[in-house]
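Quick notes on the structure that follows.
Note that one protein chain of the assembly has been removed; the remaining protein chains are unaltered in position.
Up next, chain A:
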Amino acid sequence: MSDPMAEIRASFFIECEELLESLQDGLQMMDDGDTDSETINIVFRAVHSIKGGAGAFGLDDLVHFAHRFETAMDEVRAGRFHPDGEAIRLFFTCADILGDLVRAARDEGEVPSDVTDPVLAKLEKLVGVEEEEEEDLDFTPATLSLDLGGLGGDLPDLGGDLPDLSALPATGAEDDDALPLMADSAELTAAAPIGTEPLDIGAPEAVVAKGFTVFFKPEDTLYASGNEPLYLFRALRDLGDISVVAHCGDLPALDTLDPDTGHLSWTVTVHTEEPELAVREVFEFVDGLCQLDITPLKETGAPIAEAPAVTAAAEAPAPLPPLDFAADLPSDLSSAPTAELPPLTPAPTAPATPELAPAPLPETPMAAELQPMPEAAAAVPQPAPKAAAKAEEKPVVKPVAKSEDEPGKPAASSAPAKATGTPTQPRATVRVDLERIDRLVNLVGELVINQAMLSQSVTEAGLPPNSPVSTGLEEFLQLTRDIQESVMMIRAQPIKSLFQRMGRIVRESSASVGKEVRLHTDGENTEVDKTVIERLADPLTHMIRNAVDHGLESPEKRLEAGKSREGHVTLTAQHRSGRIVIEVSDDGAGINRERVKAKAIENGLIPADAQLSDSDIDNLLFLPGFSTAAEISNLSGRGVGMDVVKSSIQALGGRISITSQEGKGTTFSISLPLTLAVLDGMVVRVDDETLVVPLNAILETLTLTDNDLKALGPETHVVQIRGGFVPLLDLGAELGYRQPLDSYVGGIVLLIGQEDGNRAALVVDAIEDQRQVVIKGLEGSYGRVPGIAAATILGDGQIALILDPTDLVGQASGRTRTRQPQPALVG
């Protein structure tokens, strides 16, 4: 059995990533001007939860930092500190460091204190909190007596062998009438009356109000969060005599009654000396969950309860809108109101503890109180005849004296059990080991291959296309595709996590070059294959840095150009015709084409007299070692250029392009396949072997003529294509399938575009097909095979190798340089 603590620890770090994500989200919302308390709470809670979990695992560094951060956020939450842009930027930094600390804890690394301490110092200086001494809180635990332990009649006695339990006195909230909060707070505030003396100029005999009229209409969420109007009324009764008018006008006919919605409202007249605050406090916990109007009574003891009640009822709002949340309740929950009932009656114990004999305790006060319930429930339809639905108001007045028996539970309290008011209800998810998914992906790959083989057999068997087998196979094909897509979707995840990391890159890089930059993101819920996301991080980081460093101007220059001080970098993701398109754009100065061209000429990348279109010039940026920044900053000038970005994108089967408008900005656009599990390939034949060349590497195909070929030696040829020379590579000879041909005239050539901008002409014997193939890795069995990316199984069951053209050409040119004539033999 695996160590449960290790598992919990592992899940803690996963949970931390989720919390860090919502932390970033919350800060972003705050940065966008959202001052909603729930937003601040999200931020606070994320930090708080990370701290809590970290404490349990003794991750002291993390706890220490999180605690300080939490304290600062608590100041914000309490309204004692109002963060400005600078403060929020600091919070972002804290969030970044918190993330570093989480990952350091996970990987048993360390974040040096010279990173954390200055930030903490800044935080404390800015927010101005002092580390408060944690006071020693005295609290006497309230022992649970048997009275309290038995939950109605349905839980068994805790056992005769535990006499001490029942013998102990209960010290918590004990008697059934006590709502300690209500009672206490009413007493506490009674001494400080606020606004209890409304002046009525027109009525000289106006006297101090001796009570209030309370109109109370619960929202459905009130019931959902476990509140019960009855107890509120009871608490009101503690303030003085009350009379209650129930408004049943909204009650629909029984056959249309939705038991999950509330239909009742009440007007309660409270005769009390207490201030309005005391009445309000009764409703403290249902604040926001109900419509509440409290008006002081105009005259002492005037029996005006009915008047406002009736008007209130007459103006009762339209029937409740249909509850859409009922739809997403599982069916068992929608029956919650009835499910609520059984345990209250002395029902048998739930099957979870079969060994415990059901011990109904009908004589307990609990059970006695529950008794009226079924009656009440049964009585509900009675005051609601069909006529009542037609707004015919018949208020049911029932004065409630202090000593009177409890009225039955109103039907409306049988509420849906799900709180729709809960702001962030997380979606139900399952965590699955990536390996398991990959196994599934593999199996589906097999399925696709098998299906292709079956199709081929059927075609070869000469069955007519309208035969049942053929049509059945067609459906099978469709299903296979759907399954494949669905399985790929499991591996997909929102690109959001990656985008959030870019937020940090923008903050850090803009700070280091003294620019003011705001990152905008769009389409962050676009789902992309997990591996693609991981491998996109580096190129995207580089592009973002580039945008901040080279793309955007300094604040001064921006102002001069009539732009805002603050530069904008936009990061978007979207699905477009079966691919993912990611764009990084800035609103900077655009590409200075003259400078780019001059630089390219200076570096010998293009001839001085080259005639280049704007787009040609823009694409020069992807050439290796290209850099135009006049002074190399410590950001982008790291020897990593856009050429590396391009090759990383191409390695993912993607393409990158650039558009730029002088003075307006630059946009880099990356287009990626949805998955790394299938590939668009060109199926070619060389000697007797079938090979697959990735389609995205092929620029064009052509047939060689005598004029195209130039020999540079006995075994070295180049192909002349539109004025340029491209080295010729005989694939058959290169892979050791056969000897080099004597003549390549009439040969079929695939023009391969390489990531370094170089090209190569790949000679093949025939082009057979263009199709999507399922990638089967070879590295598990054979290790890394030079020139070969992977393998696939074709429809006829044949195994075909998938070429890695870049690697292949690199191998060949390396060999040419080092004069190694012996071709590598690859099986």
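Keep in mind that, in the parts below, a residue touches a chain if its C-beta (ideal position, glycine included) is under 8 Å from a C-beta of that chain, and two chains touch if they have at least 3 such contacts; residues count from 1.
Just so we're on the same page, contacts and distances are computed from a predicted model.
Looking at the choices "Two-component system, chemotaxis family, response regulator CheY", "Spore maturation protein", "ABC transporter ATP-binding protein" or "Probable oxaloacetate decarboxylase gamma chain", the name in the UniProt record of the chain not drawn here is "Two-component system, chemotaxis family, response regulator CheY".
Screening A:224, A:652 or A:679 for touch with the missing chain picks out A:224. Residue A:41 is the one among A:28, A:41, A:701 or A:720 that touches the chain not shown.
Residue in contact with the omitted chain (choice from A:142, A:253 or A:748): A:142. Although one chain is not drawn, its touching partners on chain A can still be listed: residues 4-5, 7-8, 11-12, 15, 41-42, 45, 48-49, 51-53, 55-56, 58, 63, 70, 134-135, 137, 139, 141-144, 147-152, 154-156, 158-159, 161-162, 164-165, 168, 172-174, 176, 178-181, 184-185, 224-228, 231, 285, 333, 336, 339-340, 342-344, 350, 352-353, 356, 366, 369-370, 417-419, 421-426.
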